[in-house]
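Every protein chain but one is kept in place in this view of the complex.
Chain nomenclature is as follows: A, B and C, assigned in order of appearance, with residue numbering initiated at 1 for each chain independently.
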Amino acid sequence: MRTEPVADFAGLPDHAFDHRVVTWWGTLAFMALEGMGFVLSYGVFLYIMWLNPQWPVGFPPQPLFWSTVFTAVMVLSLVPNWLVMQRTKAKDNASLRWLLVLMSTISLVLLVIRWFEFTALTLRWDTNVYGSVVWVLLGLHTLHLATEATDNIVMTALYFTGHVPEKRFTDADENAMYWVFVVVGWLPLYGLIYFAPRLGSG
Amino acid sequence: MRRLLLAGLVALSLAACEREDREYRPDPIVTETPQKIALTTLSPGDTPPITDLSDMGAQYTANAYHVSQGKKWFSAFNCNGCHSNGGGGSGPPLMDDKWSYGGKIENIAQSIREGRPNGMPSWRGKITDEQIWELAAFVLSMSGNVTSDVANGRNDDMAGKPPENMTPQQPPQPGGQVPKSAESPQ
Amino acid sequence: MSWPEALDPKGPEADAVAGLIWSFTGLCAFIWVLVMVALAVALIRRHRQSEDPLAVTIGEERRVEWIVGGLAVLTGLIVIGLTFISYGAQARIFGLGGGDVAIDVIGHQWWWEVRYPSDTASATVVTANELHVPVGKLVRLRLTSTDVIHSFWVPSLIGKADLIPGRTNTLAFTADRPGVYAGQCAEFCGLQHTHMGIRVIAEDDADFTAWKAGQVAAAHEPATPAQAAGKAAFLSNPCVSCHAIRGTTAGGTLGPDLTHLASRTTIAAGTAELTRGTLAAWIADPQGMKPGTNMPTMKLSAADLNTLVDYLMGLK
Partner (left out) sequence: MTLQGFTSAQANTDRGPRDIGQPIEEVRARLSQTWASQGGLWGWLTTVDHKIIGRRYIITAFVFLLLGGVLAAVMRAQLARPESGLISPDLYNQLFTMHGTTMMFLFAVPVMEAFAVYLVPLMVGTRNIAFPRLNAFSFYVYLFGGLMIWIAFALNIGPDIGWFAYVPLAGPEFSPGKRADIWAQMITFTEVAALATSVEIVVTVFKQRAPGMTLDRIPLFVWTQVVTAFMVIFAMPAVMTSSTLLILDRLVGTHFYNPAEGGDALLWQHLFWFFGHPEVYIIFIPATGMVSEIITTFTRRPVFGYLFLVLALIAVGFLSFGLWVHHMFVTGIAELGASYFTASSMLIAVPNGIQIFCWIATLWGGRPKFKTPLLFVIGFLIIFVLGGLTGVMLASVPLDTQVHDSYFVVAHFHYVLIGGAVFPLLGGVYYWFPKLTGRMLSERLGQWNFALAFVGFNVAFFPMHILGLAGMPRRIYTYPEASGWGTLNMIASIGAVVFALSFVLFLWNVMASLKRGAVAGDNPWDAPTLEWATTSPPPPQNFDRVPIVTSRYPLWRHPDTLPVGTGLALDTREIVLTTVVEGRADVRVTSPNPDIWPFITAVVVGVTFIGSIFNGWVALVGLVPIGIGLIGWGWPSGSVEDES
């Protein structure tokens, strides 16, 4: 089929931020499907709560200390994360390096806190359905946190090994956006696992 | 390339592990599997006691269907009445590594068939030979001596001890504590 | 060839559902024919074809747009109408309170335990695989299961309801004509889901109370020496570990209660009609008739087998 040129794309920019690039949409899509997975896990928790009149089943609600520390650090981590987002737009390589190191250490610290949170639990996953649902939901989020921690560390490594073309700022920005999703994914879980038993029939 | 694939598939199908076959009917159907077992390692002279074991035991401990049926009979025939879920009660515990009458599956099958002093009834004639083997295979799995991918998962009942596929293996040791009923005057 | 059971109702509830099936089928068939006629005409009519595929007469498009819009609204109305017809039938079937006869049906892997509860323990009827119900009375079933999910379905009388472990479902129906109505487990429940039949025997009040009285009595004592030998054979073989015969020392609860086995018309949950021959074949080799069933294959001597069958056939 014969063709007739009517436009020229040479002048288009070769990188951009946010919704103008495919990786942003890809991250959003993965956040959607993982978000759906989280929403379903909340649904499973609520279904089991509704099913067992005496909730939590046979055990007192789980201890608050480590989980609250975890949540606090999670919420605080949004501040450096927000800074990362700003610095990526400004393409400020120098400050981005330290911010990414900070984010990586925060995510490792969070993993350690989560380990203590697991050890503080008063029941096992095979004790009863309350134990099962607490362990599986915490496990799900820990997996989510671990993958994001790896992402942070890899991103920091990229920034320190000089692989920083224009595109890398977009990647760092999207990685920070994903971190917000990890934090937002945790808050309802925290409420469900630790507070719902205390508010309900208890 | 295609020949390689074909050979691979054939090899795989030959290794059709029998671990999942549903053998409904024992082959042959016998009232009792003939076997000679030794309860102790002591024997006159320097030769160990003569034992003549059939290969039935290995067949049952490698088949998930039989072990699962064993678990069903364990509660159906009220074994848990005396042994509870393996922790023991008036009967000795079955999930530890101490075996009064030998820890091999043939010994356990013989204990079920013959019965043992201090309260273990003889099940000969009360349950079929196949059921005795299935029960023995299940009892072996209670102490983790059946590979975890054949052993049972949890039951749809109240959770007691961890299920058999999560029980660490405890190689059988001779000797078990004397049951309470034995201490009372005979 | 009689009508399929679901369209040959033998009770008011089944009648309501059969009426619903006929009305829905009629309406849907009519709609299907209309759509097929429209399709046929659309395919056959010689529509003049302009050379440029994009040239479409706006007037005709607008007219067809109104037709399609109208049809869409019509579909919506039909669907809403059908919904309310369904609600009507639903109210008539599920709205039934109380019940003259209460029966507990407990699902096992591959047979039905049937109990007629009563205040005094000795008056409780325990049977299997067959329900006797009085004609014209509302029967309320309480359904639960001890192992996996089964589904109680006798199409001539009522739609199905699941038997789910950990839950109790209820199902109410009335049989308004005496007769034997067959059904089968409708939820896949394992190896022998196929042979998990159920029979509902509707009979008038007198027969029902007579049957019930018969069921409550203890097992008939052996009348002949052969039956006595059969009883001895029963008590000395693995049968006692699973089955119970009230009036003897056999008290196993894993298998069906055999106290009045001979009063039932089938064995092994509808696998075969109960006769001396099928009972002997079943005991000799249950895996032959129902491979995978929990009844083991026992090695019985011919004498034991014959006397055992004599004894069991005496348990009217």
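In this section, a contact is a pair of C-beta atoms (placed from the backbone, for glycine too) under 8 Å apart; a residue touches a chain by one contact, two chains touch by 3 or more.
Here the structure is a predicted model, which means the values were calculated and not measured.
Participant: Check the whole complex and report which displayed chains the hidden chain contacts.
Facilitator: Taking every chain of the complex into account, the missing one touches A, B, C.
Participant: Just one of B:V67, B:L94, B:I112 or B:I127 touches the chain that is missing; which is it?
Facilitator: The missing chain is touched by B:V67.
Participant: Over the whole complex, note the residues of subunit A touching the chain we left out.
Facilitator: So the residues of subunit A touching the missing chain come out as 1-16, 19-22, 25-26, 29-30, 32-34, 36-37, 40-41, 44, 47-48, 51-52, 57, 125-126, 128-133, 135-136, 143, 146-147, 150, 154, 158, 163, 165-167.
Participant: What is the set of subunit B residues that contact the non-displayed chain in the whole complex?
Facilitator: 9, 12-13, 15-17, 19-22, 64-65, 67-68, 71, 148-150, 152-159, 162-163, 165-166
Participant: If the missing chain were put back, which residues of subunit C would it touch?
Facilitator: Residues of subunit C in contact with the hidden chain: 1, 4-7, 16-17, 20-21, 24-25, 28-29, 31-32, 35-36, 38-39, 41-43, 45-49, 52-54, 56, 60-61, 64-65, 67-68, 71-72, 75-76, 79-80, 82-83, 85-87, 89-90, 93-94, 109, 143, 147-149, 151, 153, 155, 158-162, 164-167, 169-170, 182-194, 270, 291-292.
Note that in this section only the chains that are shown with their structure count from here on.
Participant: Using CA atom averages as chain centres, what separation in Å is found between subunit A and subunit C?
Facilitator: Inter-chain centre distance comes to 51 Å.
Participant: Taking the mean of the C-alpha atoms as each chain's centre, how many Å separate subunit A from subunit B?
Facilitator: 48
Participant: When the centre of a chain is set as the mean of its C-alpha atoms, what distance in Å lies between subunit B and subunit C?
Facilitator: For subunit B versus subunit C, the centre distance works out to 39 Å.
Participant: Two or more other chains touching the same residue: where does that happen in subunit A?
Facilitator: None at all.
Participant: Out of subunit C, which residues touch more than one other chain, so two or more?
Facilitator: Residues of subunit C touching two or more partner chains: there are none.
Participant: Where on subunit C does subunit B make contact in their complex?
Facilitator: Per the stated touch rule, the residues are 147, 165, 191, 236-238, 240-242, 254, 285, 287, 291-294, 296-299.
Participant: Of all residues in subunit A, which touch subunit B in the complex?
Facilitator: Result: residues 126-128 of subunit A touch subunit B.
Participant: Which residues of subunit B touch subunit A once you look at their complex with the stated criterion?
Facilitator: Of all residues in subunit B, those touching subunit A are 154, 159, 162-163, 166.
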